[in-house]
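The block underneath contains the structure these notes are about, expressed in structure tokens.
As you look at this complex, bear in mind that one protein chain is not there, while each of the others sits in place.
A, B and C label the chains in the order they appear, each numbered from 1.
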Amino acid sequence: MTQPEPHLLLRAAPFLRRGLTTPGLMTEVILALVPVILAAVYFFGVSALLVLTATTLGAVATEWLLSPVRPRGVALRDGSAILTGLILGLCLPPGLALWMAFLGGVVAIGLGKLAFGGLGQNLFNPALVGRAFLQAAFPTALTTWVPEGTITEVLSVRSGTFAAPFMQSSVDAVSTATPLGVMKFENVATPVADLLLGNSAGSLGETCGVVIIVCGVFMAWRRLFDWRIPVAILASVAAFSAVVWVFDPQASPSPAFMLGSGGLLFGAVYMATDPVTSPIAPRGVWIFGIGVGALVVLIRLWGGLPEGVMYAILLMNAATPLIDRISQPRGFGRGRAAA
Amino acid sequence: MNDLLWIFVSAMVINNFTLYYFLGLCPFFGVSGQLKTAFRLGLATIFVMLITSLCASFLNAFVLPHAPYLKLIAFIVVIASTVQFVEMLIRKLSPTLFRALGIFLPLITTNCAILFLALTQTSRDYSLVQGVSFALGAGSGFTLALVLMAGLRQEASLASVPEIVKGTALNMIIAGLLSLAFMGFAGLFSAV
Amino acid sequence: MSSGLFKLSFRHGIHPDEHKDQTAHRPFERMPFADRLILPLRQHTGAPCEPVVGVGAEVRRGQVLATPGGFVSTTLHSPVTGRVTALAARRHPNGQMVPSMEIDTDAYSSQRLPPASSIDWRALTLDGFIEEVQRAGLVGLGGAAFPTHVKYKLPDGRRCERLVVNGCECEPYLTSDHRTMVERPEAVVRGAEIVATMLGAKETVIGVELNKLDAIETLRRVVGEGPTRVIGLNVKYPQGAEKMLIKSIFDLEVPAGKLPIDVGIVVNNVASMAAVADYFDRGQPLIERGVTVAGPGVDRPSNLIVPVGTSVRDVLRHCGLNHETRQVIMGGPMMGMPLASLDVPILKGTSGILAFTDEVVDHTAEYACLKCGRCLEACSNLLNPARLARLARAGRWNELEMNYVMDCMECGACTYACPSGVPVVHLIRAAKTSIRKRKAKGE
Partner (left out) sequence: MTDHAVDSSRLYDEFVKGIWKENPVFVQVLGMCPMLAVTNSAVNALAMGLATAFVLIGSSVLVSLFRRLIPRQVRISTYIIIIATFVTVADFTLEAVVPTVHRELGAFISLIVVNCLILGRQEAFASRNPIHVALADAVGMAIGFAFALFCLGATREILGSGSLFGVSLFGENFEPWVIMVLPPGGFLMLGFILLFFNWVQQRRTLRPSRVSPATREAA
């Protein structure tokens, strides 16, 4: 008859959880990156893997060393450092000197994330901070593009890849321009099919549009990000560039070219969608996406740089607190709809 | 027309006074803790810059050719007293506007951005209209940077920033990243 | 059937697993009278009631033990025939020691209610009716235990246009309201009829979620072609919250800080309606209630009619409490109370007792908030819980109030939805308490 008194757990309501966890979501995002990584390896061979390893190592090492979370290494469990490293690596050019890639990972986590207190506290997308830092620090190295490889050259690695730390990576004879560069400086558009299939020069992750779109659809379906962000960005880029194109089809690129070229797809799917640095409410998300789209078109068509996705996202990251402020949910029973 | 647009855009985002020339950092870091104050200070700055630009054009046309060594002193004295005068005028005419912007006016006068505006306008030989465009661009660029900074700082104030980064170091890092983001505007409209 | 197929709902909210099949088809059984009952003098929101019998008094089942200690307070009746053995502080389910009455059951009594005639409610004025309801000891049986008669006291200048009967039972696991609707539809409709007539409501709507089709059907059969409508609602938590229910049925938002009566609506729980009918037709005050006992920690999940004051331990034993139980919850899993001890009584407002084992106990580790917005999409109060939680952590009281923290009804949907395991609603609850304390101190 006597039953043991169960040792009762005292935690306040609610007692049920939906069963999603942050590490789980991160793992899924990393899984959704795998096809893009594979595409990068397919087009750029071993050097792609090397760059990705270097950035990821840089990111992980910094998180391990500098994160205030104790015991050491616990901060790595959420997987965000790996994700940052991989995304950073995918927006770097193949054949970049590995010490630069490593430095990028260090800066991304150290400056972009830990300085603000770690995961969830950063104001700018860490991977983009790393990328923008490298771009500003080593403009030449970051804009030296090797032509997309062929299968036979899978194992070939640029000689500059292994440059000693802080030393220049000697520039190979073969270098080429990205479709956006060609467009900007020579006004020649690369066929859209080539852009989507990856037959063009560019950063590791950005050349093969089809893979990114497929992964993006997967992530939207799994609700790993707010689908509104990429939709808003791509739609606004298409809309703004269409307006310009209609007025001056000779000198300006077509909307299709704008969508397919450069880091737009990659940025819209993997970088702008970082929940920490994008607005939280749907209305704010639309503003954010349209803002990114408008800035991309502005910088690409009238700016001094061929590509503006990175800066566009960083600038909108900066505006995110303000957007959040004006797009707060209204509160039940407040505002117009209240009886 | 393009020329005016370029002067405006250049002063506003490409060579943003704060994020590119490091001007007006005292109010930039001092006032950007609160969004509302930041915005008001920005508006007040636009206003003072307009007055400055007009004053500088006037001095350049009528006074400085005769006494170039007086440039610095003339700018400071004339601009400060004009702003003082306008401040009194506003206080008389619109107490509401005075409460919103007026208290900032004397503060801004001693801001290096104002003096820089006058000096640059002079050294670039801007006409009156160009000067106004320059002042408007610089002012709105300052406001933009200030408001963005205020938003970011308010957000960061909720974050668990490490003790050794807190304070000025964090502000510097935020400003640095903002300045990095603004590099995207480099060369904007220069080809037009 | 037509109205049941409309997409009636409110914005946001969550869809937790229902877990209702464990007990949804188990008819009410009567819980045997326990040897000893503990009756806290405060089982409702408001002032505690004042005892009118002393220690040693012999009491009959249904006899008044304590009278209301104010308008927002109610009567307490004896659930058994027996003897008052103590009037002292006893453990309340919320963990505090509160003045309570202890009654030892008379083992030889038949425990039959003394015969009472029905009350001619049609002859009562509204004020007389309110007094009678208070005399019946009725409180909201949905869980909040707000004295029912207080809702009927219409503020000056307000009229009750519509009566809404809340049959949502949106909390997972709980099925006692469901069973009440299926087994006693006449009582529910009858109670609603009494209340609607007394309040002068022109329209009565019984809102039931569409996961209880049998209840909808049964109620519709009883209602027939009368003025009362039974409406099926899309299943979503927290539809049982008054304001969400009103939004779902009438597409009407009760303004923040206002009550349903401010838009001419009174909302009552279905079980409360049945209790009203019991009192006015049979003279039975609120001395027992339907309780769902469920969860993997009990071997025989059931719906029980439990005399108020029965200890949780007795109820769980009756249903076969097993050794794996790690957590016992009074109420639903979203808004209920965790129990530190099983020696606490079932209260008038107790809709369920859930025994959770390790499998279902929430072990989510906490990670940093990623501002993913899932809490925002869960919040039917249209707030920004992520921001509120961050502000609460930083102790920014003014900003919290500017972000309408006081509107939060603590339904817990945000915490449920959070992938990072942030205790969102806990932080908000604590912040609200602090703000109230500061206000009380400051003014």
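One rule holds in what follows: a residue touches a chain if its C-beta (ideal position, glycine included) is under 8 Å from a C-beta of that chain, and two chains touch if they have at least 3 such contacts.
Given the structure is predicted, the values throughout are model-derived calculations rather than measurements.
Student: The chain left out here touches which displayed chains?
Tutor: A, B
Student: So which of B:Leu4, B:Leu25 or B:Val63 would be touching the chain we can't see?
Tutor: Answer from the full complex: B:Leu25 touches the omitted chain.
Student: Of the residues A:Val34, A:Val74 or A:Met167, I need the one that contacts the missing chain.
Tutor: If we include the chain that is not displayed, A:Met167 is the one touching it.
Student: Quick one: which of B:Cys55, B:Val132, B:Leu146 or B:Leu180 touches the chain that's been left out?
Tutor: B:Leu180
Student: Out of B:Leu5, B:Ile73, B:Leu89 or B:Val129, which touches the unshown chain?
Tutor: Answer from the full complex: B:Ile73 touches the omitted chain.
Student: Under the stated touch rule, tell me which residues of chain A contact the chain that is not displayed.
Tutor: The missing chain touches chain A at positions 97, 100, 111, 133, 136-139, 141, 163, 166-169.
Student: In the complete complex, the non-displayed chain touches which residues of chain B?
Tutor: Considering the whole complex, chain B reaches the absent chain at 19-26, 29, 69, 71-73, 76-77, 80, 110-112, 114-116, 119-120, 123, 163-165, 167-173, 175-177, 179-180, 183.
The working rule: only the chains that are shown with their structure count from here on.
Student: Using mean CA coordinates as chain centres, what's the chain A-chain C distance in Å?
Tutor: Inter-chain centre distance comes to 49 Å.
Student: Can you pull out the residues of chain A that are in contact with at least two other chains?
Tutor: Each of 118, 121, 324 in chain A touches at least two other chains.
Student: In the complex, go through chain B and note every residue touching chain C.
Tutor: 157-158
Student: Which of the residues in chain C end up touching chain A in this complex?
Tutor: That would be residues 14, 16-17, 172, 243, 247, 252-258, 263, 297, 317, 321, 323, 325-329, 331, 333-342, 354, 356, 360-362, 364-365, 367-374, 376, 379-384, 386-387, 403-404, 407, 412-413, 415-421, 423, 425-426, 429 of chain C.
Student: Chain B touches which residues of chain C in the complex?
Tutor: Listed in rising order, the residues of chain C that touch chain B are 390-391, 393-394, 396.
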